[in-house]
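Of the protein chains in this complex, one is absent; all others appear in place.
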Amino acid sequence: MQVQVRLFATYREIVGAGQLAWTLRDGTTVGQLVEAVLAKYPRLVGHGNHMLLAVNHEVVRPDSVLMEGDEVALLPPVSGGA
Amino acid sequence: MQVQVRLFATYREIVGAGQLAWTLRDGTTVGQLVEAVLAKYPRLVGHGNHMLLAVNHEVVRPDSVLMEGDEVALLPPVSGGA
Amino acid sequence: MIEIQRARIDIKAVVSSVRRDDAGAIVVFLGSVRSDPEVQALDYEVYKPMALRTLTELVERAKEKFGALEMSIVHRVGRVPVGGDSVVLACAAAHRSEAFAACAWAMDEVKRIVPIWKTEAGPRTPRSRRGRKVP
Partner (left out) sequence: MIEIQRARIDIKAVVSSVRRDDAGAIVVFLGSVRSDPEVQALDYEVYKPMALRTLTELVERAKEKFGALEMSIVHRVGRVPVGGDSVVLACAAAHRSEAFAACAWAMDEVKRIVPIWKTEAGPRTPRSRRGRKVP
């Protein structure tokens, strides 16, 4: 199955792209996907502890199982406001 | 000596005037003036406990001694805002 | 900006009056006349010179106490209809916690010490209609 991985702010800059199409086996969890992304982009590794994960615009835990077509977002700590 | 007595809101309505010229002996305190005003307008008496006193736009204690030309204000509890 | 006025309050002008380049946060309070079956408007009476003095001192205390950078207070007098703003208070500070604290404190002080009094102006509807109000 395929999912879309969205990257923002620092993560987008490190990876050099805001969106990646990622092919996964059925049953893959968000946590497993993140491990695969970190393996491919090792400069993200230092940020892993502060990463928030969202699927289809909702925060999820790493053990959530992904589905075909999901939009997975890797979110750095937010800093809205002024 | 003469002072001006200013009355507001409920007090003004009770007395029927917002300003009274009042003649006093030298050395009269604000508290003594208030007693004289209450004696003349007994319907004010029930309000005496909540009355705030100001002389020349500044809150004072009842033992403040008045001077010629002072503006003494008898203030009901305030209720600004909405 | 400290004003006691009969005219409607220009919110944008009050906000602009507290803007500073070193202020990251502005908190504004608007106090409006709430609708009530018995009330069509509020009439505000003021002891103006004392109110202006009290408001000026209050702003200085807010700056000392909370580190507020600027504060403006505008209060209406005379008749204010339901939905109208009786008071607008704006406070600028470096950070939002100071701006919120100073604005809330100052509004409490306005209601506690500033010589302004309100009285309710009743409805214009005939007395016979007022019996419909549920107690």
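Every chain is named by a letter (A, B and C) in the order it is written, and numbering of its residues begins at 1.
The working rule: a contact is a pair of C-beta atoms (placed from the backbone, for glycine too) under 8 Å apart; a residue touches a chain by one contact, two chains touch by 3 or more.
Computed from a predicted structure; not experimentally measured.
Chemist: List the residues of chain C that touch the chain left out of this view.
Modeler: Output for chain C: 11-12, 15, 19, 21-35, 82-83, 94, 96-97, 99-100, 103-104, 107.
Chemist: Using the touch rule from the top, list residues of chain A that touch the missing partner.
Modeler: Counting over the whole complex, chain A touches the hidden chain at residues 6, 8-10, 54, 57-58, 73, 75-76, 78-82.
Rule of thumb we're sticking to: only the chains that are shown with their structure count from here on.
Chemist: Could you work out how far the Cα centre of chain B sits from that of chain C, in whole Å?
Modeler: Distance between chain centres, rounded to whole Å: 26 Å.
Chemist: Among all residues of chain B, which ones touch two or more of the remaining chains?
Modeler: Within chain B, no residue touches at least two other chains.
Chemist: Would you please write down the residue numbers of chain C that are in contact with two or more other chains?
Modeler: none
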